[in-house]
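The structure that follows is given in the form of structure tokens.
Removed from the display is one protein chain of the complex; every other protein chain stays in position.
Now for chain A:
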Amino acid sequence: MSFPLLTATAALPAIGAIATAAVPAARRTAAKWLALAVSLATLVLAGIVFARFEPGGDRYQLTESHAWIKDFGVRYELGVDGIGVALLALTALLIPFVILAGWHDADVLETNSSRWRPTQGFFALILMVEAMVILSFVATDVFLFYILFEAMLIPMYFLIGGFGDRAHSGSDENAAAQRSYAAVKFLLYNLAGGLIMLAAVIGLYVVAGSFSLSEIAEARANGSLDMATSTERWLFLGFFFAFAVKAPLWPLHTWLPNAMGEATTPVAVLITAVVDKVGTFAMLRFCLQLFPEASKWATPVILVLALISIVYGALLAVGQRDIKRLIAYASISHFGFIVLGIFAMTSQGQSGATLYMVNHGLSTAALMLVAGFLITRRGSRLIADYGGVQKVAPVLAGTFLVGGLATLSLPGLAPFVSEFLVLVGAFSAYPVVGIIATVGIVLAALYVLVLYQRTMTGPVREGIGGMPDLKVRELAVALPLIALLIFLGVFPQPLTEVVNPAVQHTMHDVQKKDPQPEVEAAK
């Protein structure tokens, strides 16, 4: 039997989490270094997975399969396709930055509590989330995926509720209440989605008699498993609802600004750049593959919701007064683009959507983490409290600008590639939808540049004067992310190479062909 590489990649951070949690209370710096080392080792394993993955090979590679709950046909079944491998790489890549950026986030809790070990807990929880997210990207058993999909809520809940942002305008009690509200709202929204999905998962088992993705998909393809149209639609809706909460899609998005606003910035990045991606990923993998007909049936409504998300999220971002909430609404707009690309059901749209997931992870991480460095310095999340930062901290302002430019999809940076692919993919199937979505291009420029102008330019405001520029640890977070954004903007081939074949499989699943160019079609 070959070495279970995927299991190892997921198990390493899980074991690392336990080890980190077990570090004695007095040795908290050691816990930080341990967590960082584990995340880097995981990155190495993810790199090996990426390197071993053959773009032209089987759809699912590095597969593992073991019986788990025999009575119900639940198997521990893993395998990675081109889409999964891209997201796995993204996750493993971002976690070290999240840890590094959150280096001091738990320190403040150390002073007033001696019994529980906040530092150890904080980093252990992050690693736990990483383990679960990685496993969910490679799980090919529906039930296994469902368990992970739900289980990752627990560490996330504690990360949001237990380690809130200290930069709060209200009193400490008020801050605690809002934090708690945000954490529970996050949990309840996602649990509600999860419960509906659970019903659909069970329903699927009743109909198909199996939880195995490949078995069901195969049975569907060769006609041995015939689902009634209404059954398929109901099951689809059950799955989609859960994913749309997590993604999040309008109008199920309202938990995200609360959660991202109240959490510390590294946790906010964890939410939007990593955990939420499981939602859009699952749409591609489960909705389209298991319920192709229902997916096509629901497409018009979903495209409209995606368009609303794009425009509505961007408009709300423009109207925000809180830096972190602004970025949260920007993310809602971007998730709209991802969903649009997935359900346009064209090669460009789906490749674009997959790249978008990766690129959005990188760009949001860059923007949000630098915003976090800024917020920590001033102790406020309100845009109005800033002004003239570029005068005193030019490097901070510069990196913030690059993160912002990535967020508005400037050509030359990675997000442009994916956004344009999504637009082209949507346009070629649904021209009007594509045209409306381009409004997002202008609105993104508006919220990014307004944010930059109000915080970074103009006369130096009170409280900004002595602000230090980025330190080594912070540069170690910002610069590699920027380098990656530039590299993938100029040379996205390493990603497109693995993503393209996977998208072709999905296109085959839903039995869709790209629209022919008019000139060729005429011939």
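The rule we apply is simple: a residue touches a chain if its C-beta (ideal position, glycine included) is under 8 Å from a C-beta of that chain, and two chains touch if they have at least 3 such contacts; residues count from 1.
Going forward, contacts and distances are computed from a predicted model.
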{"item": "Per UniProt, the name of the complex member that is left out, chosen from \"Thioredoxin\", \"Proton-translocating NADH-quinone oxidoreductase, chain L\", \"Iron ABC transporter\" or \"Sarcosine oxidase subunit beta\"", "value": "\"Proton-translocating NADH-quinone oxidoreductase, chain L\""}
{"item": "Full-complex contact with the absent chain, from A:Tyr157, A:Phe291, A:Phe373 or A:Phe400", "value": "A:Tyr157"}
{"item": "Residue of A:Ile48, A:Ala192 or A:Leu237 in touch with the missing chain, whole complex considered", "value": "A:Ala192"}
{"item": "Which residue of A:Ile383, A:Met456, A:Leu481 or A:Val510 touches the chain not shown here", "value": "A:Met456"}
{"item": "Chain not shown: contacting residue from A:Leu135, A:Leu316, A:Met368 or A:Ile464", "value": "A:Leu316"}
{"item": "Selected residue (touches chain absent from view) among A:Gln348, A:Ser363 or A:Thr407", "value": "A:Gln348"}
{"item": "Interface residues of chain A (partner: the chain not displayed)", "value": "69, 71-72, 150, 153-154, 157, 161, 177, 180-181, 183-185, 187-188, 191-192, 194-195, 198, 202, 205-206, 250-252, 254, 312, 315-316, 318-320, 347-348, 351-352, 388, 390-391, 398, 405, 410-412, 417, 420-421, 423-424, 427-428, 431, 434-435, 438-439, 441-442, 445-446, 449-450, 453, 456-460, 490-493, 496-497, 500, 503-504, 514-520, 522-523"}
